[in-house]
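A single protein chain has been omitted; all remaining protein chains appear in their positions.
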Amino acid sequence: MDILYFAWVRERIGLPKEKVETGARNVTELVEELKAREPRYAAAFEDISALRVALDQELSDFDASLEGVREVAFFPPMTGG
Amino acid sequence: MDILYFAWVRERIGLPKEKVETGARNVTELVEELKAREPRYAAAFEDISALRVALDQELSDFDASLEGVREVAFFPPMTGG
Amino acid sequence: MRIVVQEAPFDLGAETSRFAEGHKDQGAIVTFTGLVREDGGMARMEIEHYPGMTERAITKIAEEAVTRWSLGDTLVIHRFGPMQPGEAIMMVATAAPHRKDAFEAAEFLMDYLKSRAPFWKKEIGPDGSDWVAAKDEDEDALDRW
Partner (left out) sequence: MRIVVQEAPFDLGAETSRFAEGHKDQGAIVTFTGLVREDGGMARMEIEHYPGMTERAITKIAEEAVTRWSLGDTLVIHRFGPMQPGEAIMMVATAAPHRKDAFEAAEFLMDYLKSRAPFWKKEIGPDGSDWVAAKDEDEDALDRW
């Protein structure tokens, strides 16, 4: 599964993209796995309410299933326009 | 006093502007004077609710006083924009 | 604030660029442009106006917009005389620090220009001409402000 990070999430974790092997069934489980890895992940995912998640390039929720998902992206609320 | 006519009011009356001497105290009295003149005026002022009036280039009402007014204009509702 | 009442066509792109160029400190620019619709039926449009009152009325509307919203600037261009289908009749532009002000002020300007600026449109078709009738909804649109 590809995991992408944008904006300050990318900066805190220190990379824009990585491949992970995971047994997580939903986004929250994936976040818990990532947080357990290293402090920089724990820092990036400290406040989930400040983050958004997209599954296969569609905005989604943290309780959404990861079944069949190939690309997960984490980022702060968008500030376009 | 200058009286100006615009759009179909001008077309019905057949002229864009005229000078009148009047003792009318308000717009309604002026309209009655004009209507009494000739059928083309009576036709133009037949339905007052379809008309608007400006006094010295400010939109006004038919019961407004003509005291001190130099220019009266009659026209249909505006259709700019 | 710039108010232009003219017979000649104007260049929408150039006016939009010029307005935006002058307001780099603002952040949000909204423009509205009204075109003579090219729908096949109409040969041309003619707009009559009330010289003198037109400029006064538009100035009053624009000044009201400036007091109601936080605006950097506003532009109104309105033509009169004959114009061909596809030509621009008029435009308004607003510049503001925030998009909400720019949008609302532009809508306010349009609603008032429609019903309070002394312009009258006449459509000239193959079978004659007709003065455009004012719509109740245009008068009603003023109630929201």
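Every chain is named by a letter (A, B and C) in the order it is written, and numbering of its residues begins at 1.
Rule of thumb we're sticking to: contacts are C-beta pairs under 8 Å (C-beta built on N, C-alpha and C of every residue); 3 or more make two chains touch, one makes a residue touch a chain.
This structure is a prediction, so every number in the text was calculated from the model and none was measured.
Student: Which displayed chains make contact with the chain that has been left out?
Tutor: Even though it is not drawn, that chain still touches A, C.
Student: Considering the entire assembly, which residues of chain C contact the chain that has been omitted?
Tutor: 11-14, 16-18, 20, 23-35, 37-39, 85-86, 88, 97, 99-100, 102-103, 106-107, 110, 141
Student: Going by the touch rule given at the top, which residues of chain A touch the chain that is not shown?
Tutor: Touch set of chain A with respect to the missing chain: 4, 6-8, 10, 54, 57-59, 73, 75-81.
The rule is simple: only the chains that are shown with their structure count from here on.
Student: On a C-alpha centroid basis, what's the spacing between chain B and chain C, in Å?
Tutor: Going by mean C-alpha positions, chain B sits 26 Å from chain C.
Student: Measuring centre to centre with CA averages, how many angstrom lie between chain A and chain B?
Tutor: Result: the chain centres lie 71 Å from each other.
Student: Show the residues in chain C shared as contacts by 2 or more other chains, in ascending order.
Tutor: none
Student: Could you check chain B for residues that touch two or more other chains and list them?
Tutor: Residues of chain B touching two or more partner chains: there are none.
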